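All protein chains but one are shown in place.
Showing chain A:
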Amino acid sequence: MIAKKVLLVGNFGVGKTSLIRRFVLNEFSEDYISTIGVRVSTKVVSCNDEKIKLLIWDVAGTKDDEKVPKAYFLGASAAMYVFDLSREETYLNLQNQLQVIKDLSGLQKMVLVGNKKDLLTAQEIDEVKNKIPLQIDLITSAKEDENVEDAFTQLAKQTLK
């Protein structure tokens, strides 16, 4: 079994931790996120007939004014950027934020996920999609366990590319 480091990034309160909770059971206390700005969880996923142990680094906040050690982004094989579909400020400056993470991690591609689907109607989700100039890979709801597994499977696939 191979092990890969993956990143989970996005603004505060977009539901990154909720997505991880849905996906993994084994996790460190949430206090680590507020103390050192990161928490590591593990999960084994099957992808292309191969078992991959994902080391998921849940990184708190990626704004310029928030000081997150650059080392957190090093050595990652894939990254998932999560934004909140119901809060515009979490996806308004998406391109810039993705570029910051790409620069820090050296990754070329990222899985883009819009979370909290349960708070919007289908029409409202379409409106959000139209506002975002990038292709959203998955629309998820950690609360209702919708597309969470798919999002992480896509992330695992990215690690093999």
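The rule we apply is simple: a contact is a pair of C-beta atoms (placed from the backbone, for glycine too) under 8 Å apart; a residue touches a chain by one contact, two chains touch by 3 or more; residues count from 1.
Everything below uses one rule, namely that contacts and distances are computed from a predicted model.
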| item | value |
| --- | --- |
| Among "Cell envelope biogenesis protein OmpA", "Fumarate reductase flavoprotein subunit", "Sugar ABC transporter permease" or "Glycosyltransferase family 2 protein", the UniProt name of the subunit that does not appear here | "Cell envelope biogenesis protein OmpA" |
| Contact partner of the left-out chain, one of A:40, A:92, A:134 or A:160 | A:40 |
| Sites on chain A contacted by the missing partner chain, in the whole complex | 3-5, 26-28, 32, 36-42, 53, 55, 57, 69-72, 74-77 |
